[in-house]
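The complex is shown incomplete by one protein chain, all other protein chains being positioned as in the whole.
Labels run A, B and C following the written order; every chain starts at residue 1.
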Amino acid sequence: MTFVNLHIYVLLMPLLAALAVNVAGRFDRRWIAPLVLGALGFSLSGALLVLARVVQHGALRYTVGNWQPPYGIELVVDHFSALMLVLITLVALLASFAALKSVEQELPGREYLFFTLYLILITGLCGLVLTGDAFNLYVLLEITSITSYGLIAMGKGRAPLASFNYIIMGTIGACFYLLGVGYLYILTGTLNMADIARLLPALDAPFATATALAFMLVGLWVKMAFFPLHGWLPNAYCHAPTGAAVLAAPLMTKVTVYLMVRIILSMYGPAFVFDASAVQDGIVWVAAIAILCGSVMAFGQKDLRRMLTYIIVAEVGYMVGGIFLGTGTGMTGAILHIVNDALMTLCLFLAVAAIIYRQGSVSLVSLQGIYYRMPVTMAAFTLGAFAMIGIPPTCGFFSKWYLLLGGIEAGHWEYVIALLTSSLINAVLFFRIIELAYFGALADGAHHDHAPGERHEAPWWLVKPLVITAMLLIVVGLSTGPLVNNVIRLVLPAGF
Amino acid sequence: MDVFLEEIVGKYNYWAYVILMMIGFYAMIGKRNLVKKLLGMNIFQTAIILLFVSTGVKKGGHIPIVDKYAALAGNLDISQINNPLPHVLMLTAIVVGVSVTGVALAVLLRIYREYGTLEEDEILEKLRR
Amino acid sequence: MKALALLATLTVGALLLYGTKDFPAWGDPASPASSHLSPGYIEQAVPQTHVPNLVTAVLGDYRGYDTMFELIVIYCAGMAVASVLWRTRE
Partner (left out) sequence: MKRLQERALLRTPGESPIIRTSVRLMVPFIQLFGLYVIVHGHYSPGGGFQGGVILGASFILLALAYDLKTSLHHMSERANAVLGNLGAAIFVGVGLLAALCGGLLLDYSALDRLIPLGPIEWRSFGIFLIEVGVGLGVMCMMVLLYWTISSDGALDEGL
């Protein structure tokens, strides 16, 4: 097996497994679990090898079909995409344990369809982080969108309506992105990102390049649910089947943020994007408002899962703001936060999945005294909550620290204040839940017949990945130094 | 004024597509009927497809299917053959459009099964109750 | 709501038209789109792939990676429609 094609195998293994699941799982659902776990396990180990090779030997440019890059499609395996590849496969593997169990409960008889879409979604996400071609990016964006439309619409009750809203908003986003690519194609005649980056500085077309950038960014903002365009996200992730939410919530928005960084760094170059300081300041302001609004709206929710979706909106504000600070520290913080936030969100959503598996609801009322029923789940949930608030030594602290430093360095105090306020609101939010979960049963006498001491954990399929994720939060937090020095620093262009 | 008119005449294709796009975009965000939203989405996508295909046109050019032996001998008149790349890209975009429309129709059927209507206001009314 | 939608539509349209200011005229054979990659495809596709239909050559070979995911897109659509609509049959 040659190592040149390793990332291709990482990318295509879930796809092949999806086809196999669709055929084999249709006749016997016992095939599904080994196929899903085997493919994702292979992909994770392959992705780790890819990352190790990139750290050792530097970035790799791969030409599909052995054509010269501007003619053929180019894949870029650099530090950032290798890191994202590991992140995606890791999150997907951990989430798939929970998905396998909860789908069995929620969607009996349709598991093979669910996992076909699930695995193709993972392929799409992996493809997105690898691609170096602007149009290919659009196709993959649509793959991830269509699979998630399907996954979300499989839920009960309001899910189809939420999914339809997502379809309309997602298509607007994708079409705006495609329009931006079209404008760039008319101007430069090429679709390869590196080629566009080479041709853009020499181009005498300031209006059209700016328009193209604006449309691409707005398109991606719709997809990542950046504040004024976030309307579709809470409903979609809240009504989706639990198994789908566990995968989509940690990954979709973060991969879209990755794409934005990719466009800024390797297509336009920071010099062009951060040139108009008024626009840049405006975006940081919007990000600050996004953080505050997300947190405040999370405060008003009565359902844990819905609350978490608003926290995702706030987290997107963190990352977009960090990127548009335009400083090296801010960008480092934002990239680190992509990794950390994916893990934190995964941890919280896995806990939600475990609770839903046992009691079918995560409304705040139903969480009373849950510490006594599901101690391990709630311990992991507490750790995830600490990371979300930003308490050291969990990983959430470190990326917030970088973002704060970046904000102070760039003199964007509104961003710094928003960050601190949001951390405070998060603290109140999560301590309210922890208090309810721990002391709720003692205060409420009516529940005594349903003895609070009776332990009733979710099956290990749900609990073990959760515990591993909670451990990872601390491990990643403690290894922030090597991660930043060996991987993230090398993502940023020289002199940034 | 003359400059403006010249601008329109020289690039009338872009103006036409932008107007089509605006129609589609307005239907997507302004209409309250879900099927109309879906139709607006199709108009929007078609406008983008037209925009792309128009970039491949050369005045006086013909379709990008060439004579194999002339091409092998290297005597092709490049200015007479349209650019094949936008056609390829738009084939992909058309397929994507069909797929999204299919999924959206399926989701609409589910919504209809659930609420018995496709008017957004009526659905929201039912949800509130 | 309608006014807001109209405003957004007009903004988008104005921005798009503003961007066309820098574009080459329609059908210009010297435009970047017709002069950067397209001559390469037109000249090289037949000697390199022996396919006289250039669209097929570019679709199947030069941009085969796109086409692969295009097929996956429509495959996903079929599966998504089935998963959304099929009633559970035990």
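FYI, a residue touches a chain if its C-beta (ideal position, glycine included) is under 8 Å from a C-beta of that chain, and two chains touch if they have at least 3 such contacts.
In this text the structure is predicted, and so the values were computed from the model without any measurement.
Visitor: Quick one: which of B:Val18, B:Met41, B:Val57 or B:Leu91 touches the chain that's been left out?
Guide: B:Leu91
Visitor: What is the set of chain B residues that contact the non-displayed chain in the whole complex?
Guide: Here the touching residues of chain B are 63, 65, 91, 95, 102, 105-106, 109, 113.
Visitor: What residue numbers in chain C mark contact with the hidden partner chain?
Guide: Residues 47-53, 55-57, 59-61, 64-65, 67-68, 70-72, 74-75, 77-78, 81-82, 84-87 of chain C touch the chain absent from view.
Visitor: When the complex is taken as a whole, what residues of chain A touch the one chain not shown?
Guide: 2, 4-5, 8-9, 12, 15-16, 19, 22-23, 26, 62-66
Keep in mind that, in the parts below, only the chains that are shown with their structure count from here on.
Visitor: For the pairs A-B and A-C, output the one whose chains share more C-beta pairs in contact.
Guide: A-C
Visitor: Whole-Å distance, chain B centre to chain C centre, using C-alpha means?
Guide: Their C-alpha centroids are separated by 9 Å.
Visitor: Going by the touch rule set out above, which residues of chain B reach two or more other chains?
Guide: 21, 25, 29, 55, 85-86, 89, 92, 96, 99-100, 103, 106-107, 110
Visitor: List, in ascending order, every residue of chain A touching at least 2 other chains.
Guide: Counting only residues that touch two or more other chains, chain A contributes 135, 139, 142, 146, 149-150, 153, 160, 179, 185-186.
Visitor: If we count contacts the way the header does, which residues on chain A are in touch with chain C in the complex?
Guide: 15, 22, 64-65, 67, 70-73, 107-110, 113-114, 116-117, 120, 123-124, 127, 133, 135-136, 139-140, 142-143, 146-147, 149-151, 153-154, 160, 179, 183, 185-190, 199, 204-212, 214-215
Visitor: Which of the residues in chain B end up touching chain C in this complex?
Guide: Checking each residue of chain B against chain C gives 7, 10-15, 18-19, 21-22, 25-26, 29-30, 54-59, 61, 64-68, 71-72, 74, 76, 78-79, 81, 83-89, 91-92, 95-96, 98-100, 102-103, 105-107, 109-110.
Visitor: Applying the document's contact rule, which stretches of chain B touch chain A when the two form their complex?
Guide: Residue list for chain B touching chain A: 21, 25, 28-29, 34, 37, 41, 44-45, 48, 51-52, 55, 85-86, 89, 92-93, 96, 99-100, 103-104, 106-108, 110-111, 114-115, 123, 127.
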